[in-house]
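The complex appears here without one of its protein chains, the remainder shown in place.
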Amino acid sequence: MSRYSRNKWRLKLQKIIYEADTPAGKLFDVVLLITILASIILVMLESVNSIDRKFHTFLNISEWVITILFSIEYILRIITVRRPLKYVFSFYGVIDLLSTIPKYISLIVGGVHALAALRALRLLRVFRILKLARYLGASNNLMNAIKASRAKIAVFLFAVIIISIILGTIMYLVEGEANGFTNIPRSVYWCIVTLTTVGFGDIAPQTPLGQLIASLVMILGYGIIAVPTGIVSAEYTAQSKKTETSNNSLQSCSNCLAENHNDKAQYCHHCGERLHS
Amino acid sequence: MSRYSRNKWRLKLQKIIYEADTPAGKLFDVVLLITILASIILVMLESVNSIDRKFHTFLNISEWVITILFSIEYILRIITVRRPLKYVFSFYGVIDLLSTIPKYISLIVGGVHALAALRALRLLRVFRILKLARYLGASNNLMNAIKASRAKIAVFLFAVIIISIILGTIMYLVEGEANGFTNIPRSVYWCIVTLTTVGFGDIAPQTPLGQLIASLVMILGYGIIAVPTGIVSAEYTAQSKKTETSNNSLQSCSNCLAENHNDKAQYCHHCGERLHS
Amino acid sequence: MSRYSRNKWRLKLQKIIYEADTPAGKLFDVVLLITILASIILVMLESVNSIDRKFHTFLNISEWVITILFSIEYILRIITVRRPLKYVFSFYGVIDLLSTIPKYISLIVGGVHALAALRALRLLRVFRILKLARYLGASNNLMNAIKASRAKIAVFLFAVIIISIILGTIMYLVEGEANGFTNIPRSVYWCIVTLTTVGFGDIAPQTPLGQLIASLVMILGYGIIAVPTGIVSAEYTAQSKKTETSNNSLQSCSNCLAENHNDKAQYCHHCGERLHS
Partner (left out) sequence: MSRYSRNKWRLKLQKIIYEADTPAGKLFDVVLLITILASIILVMLESVNSIDRKFHTFLNISEWVITILFSIEYILRIITVRRPLKYVFSFYGVIDLLSTIPKYISLIVGGVHALAALRALRLLRVFRILKLARYLGASNNLMNAIKASRAKIAVFLFAVIIISIILGTIMYLVEGEANGFTNIPRSVYWCIVTLTTVGFGDIAPQTPLGQLIASLVMILGYGIIAVPTGIVSAEYTAQSKKTETSNNSLQSCSNCLAENHNDKAQYCHHCGERLHS
């Protein structure tokens, strides 16, 4: 492989940065995770006016330290990877760039507020590290169950939206602009708020008929929440069973071919023959 | 069949409009779906005063285009179908008419607001197209699970309403008109809002006793949401198993062609013939 | 039996009033159900000031008609039942009396508001009739599942209350009286409102620390709602299986004693022997 033809330190760095099965690689991931979380807390605190006024210098310096650390990481990733361009235009490549440059841009343009908040995208980097964790022992049952029920839940949520639009329009006609249902999109928004049992209360029906319809919407929402829950529950049970079966049925008796032996079985439960694992 | 005696283009059109298993039929459905969604967005935008003022002419012309498209579709459906009257008075026939005529009526009467919103009924047409999609491969497990648990969920929701009326009356007595519980229907409405965990907050108990009862209502609501969820979950699991079983019993008796044998069956359960796996 | 020694019409009436397996008994139950629901709607409408003012005479007369009907029913129940005293002091006996006398008392004392609302207790009578319906074919799986999980859900809800008291006290210390958390009971009330995801918004944390704790409470509530749902779901599945098994395993082969035959099996799946159902 051409991988081995590259010089040694490059390969070593690549292993540390992109993989997590060496002690150094794990350490790198943990440090990166802490840096990302620290940077997110920084972005958050900076947005609080009272804190920003008091600790502006400290926050600014910390932000520069983190920006430089991310810049180094970004450069190292480009240097060590085999196909730099593929990385740069990959999902995580773009995220890495977008979450690093806002501070540099602020030097030139100065205090672009919206750009600063772009740094919150750094949080998406967490998924890269956690994705690795997934391979480190966590069972995939949950992920499989969610994947298996994804399509069905999408259909369900689509139905929720259609119901919301129809009921929202009805509420717009019943309640009217005087009671806060100023237009259909706002009515539909209210309907989603109600159907999902969130219930902000910024808009609430005032007429008896409106309250009657609202009651039906709420009871409907209360009833149909059972649907996605039932789907995931059933799929997860199915996934667990599949795993269980495939783990237990590895042994089959060489004498009578019986299967489904216990995990620790040493003799066949059907004919008494010794089992060879 | 008398179907074949009609002239060719009529039959062709009917296949395109009413069925979805030809490329032209699928295309027709997709175009119709997009038109319906576009028309719904139009109805929504029109109801927003600020948008309607700015883009009134554009919205008006678009609405006319869509109304004419729907009129053509309506006429084609009547022409091609075997029993036009049956279609006209069917559920979808009425929906098709009601969602098309408001614009024509507005020419004569002028700006009838409530009628205009009738056009939102067009959304119900989406179900006609999606119903077709159901036959195109999506599993029916979910639909069967909902159907199987429909009666039980109805009983459950009925119990929720009875509980709401009793607790609502109690809250009316406890809180009284001074705290917003002005009459029993309004109290019952509040109770449904609370039991379904929506919680608008437009009406909220103020007295300590009222807040105690409200707490019980909330905990009750939090507890009994488990019931519909449990039902759908169990029914869905049962449905999945049924499908699985009928899929796994690939054996069919060579003598009497009976199916649905047990996994380990060695003899046909219908005629006693030995099974060959 | 001493039952047969009583005169005939009494026995007949008893069958009609207390049982539901004769046509007359069913008719009586349906009429009673409609009367109860009508009386509840009356109580509700009477509490709405604007309606009461307009239709006072009509509501008053209707109320008298219903009260007299209930009085006749109450007297008939006492006459026909074998042990009248046992009925009078039973749960439904007390409910029947309490839901009938308020109107008579209003003749003597005049307009006692709280007493009038007592009539809403009539709704509890609905359960007596619906209890009968339960024996008329509806499956008992759901009821059994709820019964089986009742104790566990009670433990769970008790834990919810303990958590609410502890977290409520913490919120009282953190937020203080200035932000609406005026005392510990009110704080606990807020905590239950939040934990059950109702969220009225009449009290809401204002300090950053309070909002942080509130976030934890909400995520906790969002997470632990899974517990009662999981219980009911699992118990319901277990109940369904039990029913299924007991329905299917009635046949056992007379030759090899194999069980678990299909419902429509005519021959044993293990040895081919004919099955005798």
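A, B and C are the chain letters, set down in written order, and residue numbers restart from 1 in every chain.
Note that in this section a contact is a pair of C-beta atoms (placed from the backbone, for glycine too) under 8 Å apart; a residue touches a chain by one contact, two chains touch by 3 or more.
A quick note: this is a predicted structure, and the numbers were derived from the prediction, not measured.
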Query - Among C:107, C:162 or C:178, the residue in touch with the chain that has been omitted - result: C:162
Query raised in the report: Of C:42, C:81 or C:204, which sits in contact with the chain we cannot see?
Result: C:204
Query raised in the report: Since one chain has been left out of the picture, which residues of chain C touch it in the full complex?
Result: 151-152, 155-156, 162, 165-166, 169, 172-173, 182-185, 188, 194, 197-201, 204, 208, 211-212, 214-215, 218-219, 221-223, 225-227, 229-231, 233-234, 237-238
Query - Contacts of chain A with the absent chain, listed as residue ranges - result: 40, 43-45, 47-49, 114, 117, 120-121, 123-124, 126-127, 138, 142, 145-146, 149, 153, 156-157, 160-161, 185-186, 188-189, 192-193, 195-202, 225, 228-237, 240, 260-262, 264-274
Query raised in the report: Please identify, in ascending order, the residues of chain B that touch the omitted chain?
Result: 197-201, 229-230, 233
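The definition used in the following text is that only the chains that are shown with their structure count from here on.
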**Report entry** Interchain centroid distance [CA atoms averaged], chain A/chain B, Å
**Finding:** 30
Query raised in the report: If you average the CA atoms of chain A and of chain C, how many Å lie between those two points?
Result: 41
Report summary line: Residues of chain B that touch two or more other chains sit at 156, 185, 188, 197-201, 225, 229-231, 233-234, 237
